[in-house]
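For this view, one protein chain was removed and the others were kept in their places.
In order of appearance the chains are A and B, and numbering begins at 1 in each one.
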Amino acid sequence: MKLHHLIETQQFDRSSLKQLFDLATSLEGKRERSLEGKILASLFYEPSTRTRFSFESAMLRLGGDVLTMESVRDSSSDKKGETLEDAIKVINHYADAIVLRHSETGSAARAAAVSKVPIINGGDGNLGQHPTQALLDLYTVQRELGRQDDIHIAFVGNLKYYRSARSLSYLLSKYKNIRITFVSVPELQMGDDVKQHLRENNVRFQETDDMQSIIRDVDVLYQTRIAKEWITTGDYESLKGRYVITRPIADSMKKGAIIIHPLPRVDEIAIEVDDSPHAVYFKQVGYGLIVRMAILKTILNGK
Amino acid sequence: MKLHHLIETQQFDRSSLKQLFDLATSLEGKRERSLEGKILASLFYEPSTRTRFSFESAMLRLGGDVLTMESVRDSSSDKKGETLEDAIKVINHYADAIVLRHSETGSAARAAAVSKVPIINGGDGNLGQHPTQALLDLYTVQRELGRQDDIHIAFVGNLKYYRSARSLSYLLSKYKNIRITFVSVPELQMGDDVKQHLRENNVRFQETDDMQSIIRDVDVLYQTRIAKEWITTGDYESLKGRYVITRPIADSMKKGAIIIHPLPRVDEIAIEVDDSPHAVYFKQVGYGLIVRMAILKTILNGK
Partner (left out) sequence: MKLHHLIETQQFDRSSLKQLFDLATSLEGKRERSLEGKILASLFYEPSTRTRFSFESAMLRLGGDVLTMESVRDSSSDKKGETLEDAIKVINHYADAIVLRHSETGSAARAAAVSKVPIINGGDGNLGQHPTQALLDLYTVQRELGRQDDIHIAFVGNLKYYRSARSLSYLLSKYKNIRITFVSVPELQMGDDVKQHLRENNVRFQETDDMQSIIRDVDVLYQTRIAKEWITTGDYESLKGRYVITRPIADSMKKGAIIIHPLPRVDEIAIEVDDSPHAVYFKQVGYGLIVRMAILKTILNGK
């Protein structure tokens, strides 16, 4: 499997996903020196401790080194007026790969267009993608359900401004007998581009604003955060209480069904759900680490 | 000696302190690979370059790796509303130990309650503890005076809001013939919880607002910073000039007596004291490094 830039989930097919996930599974609990002498630069124009630490921990566990920026927006040449393209061309000399988090949709593709070293999209804009999150979401489904076909998944809450929900929708279209339910209020519905993609790929989906109507049927409940930083309508307070998963709701799910969440969680999942057998969102973090190890090893090693 | 979480100095007894300090002494000037493949995460919700660098340098000198956050408060999922508990559960997947600095008293214990990997309290709240600082303070006393029993120590200045002075008081109660003088204005006196602990352990202590009355008698003068960020009474300017150690004051100390200070220093110790034979506060930093190496090695190695 050859992988250079990782910009969007459409780059993958079933075969490359299988290879990547098999590699991830083989890396569980491992510390290697396979990337010794390689340097990963974390270039975060938006802060994200979680994503940054996940990539950096993955890199260190493979024996590589890390250059890190917590928040470029506040503390860098960005402030001096430099373009993203210039920054990428410069960092090409310092690092063997760059993980980029940026607030503008399309920024990862712009970076890749001028970069000789691999660009990994760590989230680009509120209408863009977050492909590594989607890959780890899908990997979590596979590990927990033992399959990727024949799945009913409900995306709940903030579908419009949630990069990883968008990215995962693209991935799911590669599997058989997938049913998707998008649960949201009208102003936060999934974007038309994703829905169009699903139609073209004959993926069954429906939209509803009623979580209760599907909770007993789903195999995967994908909860999202109503991201305060992206909601500009002033409705944040009312929106955020709309689809809270309480313990009774979790308990009503069918046996073996799972609740996933990219985290951070605010209060859209009640704390008392955490020890439900359906709750796998913290376990998901560990899956994310090995998926990112697999991505880095594939991109930087090439073998 | 077994050590998992390090939350408060009450966890130690004379025997475990001796073991820890012997290990620290054996690590002086050393670079090892004993923690190769281990990862320490620095999770600083309050900025503290000094404490962060001390731990990270200690980790690197033992061959380990580091994930670092300069200031979580400004640049992370904390901003998105995540609880400390969730953050800790996530970082459990990325790191083998977490050093936590947080502005809330009790936060380190809260973190430990949900963490599988060791939590090291790097300072919790202005009424909490800073145990590794107290350990290095005590180690400095031992190295410089050659003993831990039979000591008259004066804590000077900001005793109410000084975590490490609190932590050290707890440690001192384990030794024999300790006399403590708390020197402060009434509004910055040592907390009742600490005084109660001393009474229960039969440690002699007195309180005064007159530093001159005891300066010739003390073996250890523990100077503190009037932390601007914690003084809300508006009296900062008058308080901070109250107990400045000048060169004449230092010169009046008895032979072999030492001045220690957790640093940073603002102007509570005059610059001209720095080359006094009593001044050991910069040397103390070096002792701190090896004490933290000993802590990390004990916690992460288990042998």
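The definition used in the following text is that a residue touches a chain if its C-beta (ideal position, glycine included) is under 8 Å from a C-beta of that chain, and two chains touch if they have at least 3 such contacts.
Since the model is a prediction, treat every value here as computed from it, not as a measurement.
Within the complete assembly, A:82 is the residue of A:22, A:82 or A:217 that touches the hidden chain.
Checked against the full complex, the one of B:127, B:214 or B:227 touching the unshown chain is B:227. Across the entire complex, the residue among A:6, A:62 or A:95 in touch with the chain not shown is A:95. Contact with the omitted chain, checked across B:56, B:124 or B:219, is made by B:56. In the full complex, chain A makes contact with the omitted chain through residues 37, 39, 41, 65, 67-72, 74-82, 86-87, 89-91, 93-95. By the touch rule set out above, chain B reaches the unshown chain at residues 31, 47-50, 53-54, 56-57, 60-61, 68, 70-71, 74, 225, 227-229, 263-267, 282, 285-286, 288-289.
As a convention for this text, only the chains that are shown with their structure count from here on.
Averaging Cα coordinates per chain places chain A and chain B 40 Å apart.
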